[in-house]
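Missing here is one protein chain; the remaining ones are kept as they sit in the complex.
Every chain is named by a letter (A and B) in the order it is written, and numbering of its residues begins at 1.
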Amino acid sequence: MLLLQVIVGGLLLGAIYALFSSGLTLIWGMMNFINFAHGEFVMLGMYVSLLVVMWLGGGPAAFGFAAAFSLFVLGVFVYLSLIRYVLRGPMLSQILSTFGLALLLRYTAFWIFSANFVSLPQTSLSGTLNVGGVLMPVPQLVAGVIAILLTIGLHLMLTRTKVGSQLLAVSEDRGAAMLMGIRPDRMQALAWGLSAGAAGIAGALMAIAYPWSPSVGETFGLTAFVVVALGGFGSVPGALLAGLIIGLIQALSAFWFGPIYKDIIVYALFVALLWLRPQGLMGKA
Amino acid sequence: MKIPAVTPTTLLAAGLLIYPLIFSGPFYLDIGVTFLLAAISASAWNIVGGYAGQVSVGHAMFFGLGAYAPLLCYTLFQWAPIAGIPFGIVFSIALAVLIGIPTFRLTGHYFSMATIAVAELIRIYFGTWDLVGAAIGLQGPATARGWWDLTFRSELPYYYIFLAVLAVLLHLTFLIEHRRFGYYLRAIKAGERAARSLGVPVQQIKIKALILSAVFTSLAGSLYSVKTGFIDPESGFGILVSVQMVIIAALGGAGKLYGPFVGALILIPLQTATNTWFGGGGTGLTFILYGGIIVLIARYEPGGLFELWERIAPRGWRRKNAS
Partner (left out) sequence: MWRFRVLKAAAAAATLFAFSAAEPVMAADVVKIGILWPLTGNAAAAGQASKAAAEVAVDIINNAHPELGDDLPLAKTAGLPNMGGAKLELVFVDHQGNPSLAQQLATRLITQDKVDVLMGAYQSSCSFTATAVAERYGIPFMVGESAALNITGRGFKWVFRGTPIASDYARTYMRFFGDMKKQGKKVDSIAIVNENTDYGTSVADAIVEEAKKANIPVAIRIPYIASSTDVSAQVLQLKEKQPDVVIFISYTADSILYMKTMKNLDYAPPMVIGDDTGFSDPSFIPAVADVAQGVMNRSAWAIGKPGSTTYKINEMYKAKTGRDLDDTSARNMQSFFALADAINRAGSTDPEKMRDALTKTDLKPEQLMMGYEGVKFDNTGQNILAATYLIQLHDKKYELIWPDKAAEAKLQWPMAGWKK
């Protein structure tokens, strides 16, 4: 019974990881671009939620939408004003620009909201569900469901819609896509908007369950990279699978060996897996 | 045989040699020492990350090993900390081989991610390992028992020691640039498959580059801990240590001899200035400005500031771009 509880807890945590990472994998896969500021997008999503609750008294649906929308706009803006130019440089300039961007965003939030921890007041998504003795906190459960929906949505959009095929076309061959009348800049701006918007939703959901401060992005940042790499860069379903696996491994190893070993075990398994299967779980060889 | 860019190099060397005479205050000396240390570690990273194009974001693993070795020798055996430096280097070489063999099969971001994971793994492990002081870390001798402890009230000796190490490292890099090894590295960066088909022993060259890079990164770590007299998992193996090397190299120009040097020349004074002006206020303005300037440089000079120099420098002073 206890073990079942640990497993369920691990999967719910994994869903949060997947949610956090889905936006990251989108641009990583599409543009071969590492975004070190992704955690900061999530952080901003959390603060947007707080402001909506404080000023407008909105519920989860309202602040979830507000966070997704405002981060979408920010993502497009970041692409048009910065990333577009960085893409012309070598791969290292990606690290440079997004590392600088991360500091800029984190400490702008720090300036406005101070270093103090905040948390959302109780929302309609609080409480715990008891399913046959296994306890599931409602916020995490909702986050899990939304993570799965978001993954399916993004995946379907990429594979079944015209916009999706255009996005993929640009990532496959920019020049050929242009010849087909697709505007790469517009598609890539859209991808950044979607990625940041997904981060905004993730932030809104995490704000229900976690207290946070401007440096919260760091906490999840590294795990998100592992999730994306494990899932295979650019594979949205891969990120979901990898997120769930990592959540599960963390929960089980924390329970069996102690919480300080959970990250060691995750990193060790990750390196071992990369060695055996360098393209990630669901990445293309 | 090309004549190396004599004028700027000599000017630079002269400037560095007399810096302590102009800025003799201990605080300015410390900034100088911090700058040299940053230039050493970023230049060491540059060998594998810049020339060979294998972007490691986990070089803190070598830096940390190098940093722990002197203080561990002091704590366990009461040796002078410098006696531990060779151990740090030996362990770093071993780690480089151990890590290099599996991870060099990976390319691009996978290599970066694998190096991050290994560095984090070591950091967390050191945080739980009592022999190395676990989370609290290790300290060096607070006051010197003799000159061999290298614990000085004045930073001047550190300055010239660090400068000598940097000179050796840059000279070595310069030599590599013009040897077959250097051409191999650039060939690998340009295209691994093509290099292999031309008969470049890719795997072997990459491992050699990593070993060389690890040796100097480890040395940088040792110098850091001897000078600071303290090391803990975060300041030895923390991801910011790795990222700082990458940032400095990228800012100046990766794969260029003086790239990391220029990067450190910009970044360290920038860090110090923003912290001096705004740190005490506690508003976070330090990092808003620091991050903002990095973003601007990446936006307008994505190839690094060294490229800007190559465009604006007087003709005779430009180094012929080797790649």
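Points worth noting:
The rule we apply is simple: a contact is a pair of C-beta atoms (placed from the backbone, for glycine too) under 8 Å apart; a residue touches a chain by one contact, two chains touch by 3 or more.
Bear in mind that the values here come from a model prediction, so they are computed numbers and not experimental data.
Judged over the whole assembly, touch between the missing chain and the shown ones holds for A, B. Of the listed residues A:125, A:191, A:240 or A:254, the one in contact with the hidden chain in the full complex is A:254. Residue in contact with the omitted chain (choice from B:27, B:77 or B:148): B:27.
When the whole complex is considered, the residue among A:6, A:73 or A:169 that touches the unshown chain is A:6. Counting the whole complex, the residues of chain B in touch with the unshown chain are 25-27, 30-31, 34, 124, 127-128, 134-137, 139, 142-143, 153, 155, 224, 228-230, 232, 234-235, 275-276, 279-282, 284, 286-287. Taking the whole complex into account, chain A touches the unshown chain at residues 2, 5-6, 9, 13, 16-17, 107, 110, 114-119, 122, 128, 135, 137, 209-213, 215-216, 218-220, 223, 247, 250-251, 254-255, 258-260, 262-263.
Criterion: only the chains that are shown with their structure count from here on.
Across the interface of their complex, chain A is touched by residues 49, 55, 57, 102-103, 105-110, 112-114, 116-118, 120-121, 124-125, 127-128, 239, 243, 246-247, 249-251, 254, 283-288, 290-295, 297-300, 302-304 of chain B. The touching residues of chain A, counted against chain B in their complex, run 28, 32, 34, 81-82, 85-86, 88-93, 95-97, 99-108, 110-111, 115, 214, 222, 225-226, 229, 233, 260-261, 263-264, 267-268, 270-271, 274-275, 278-280.
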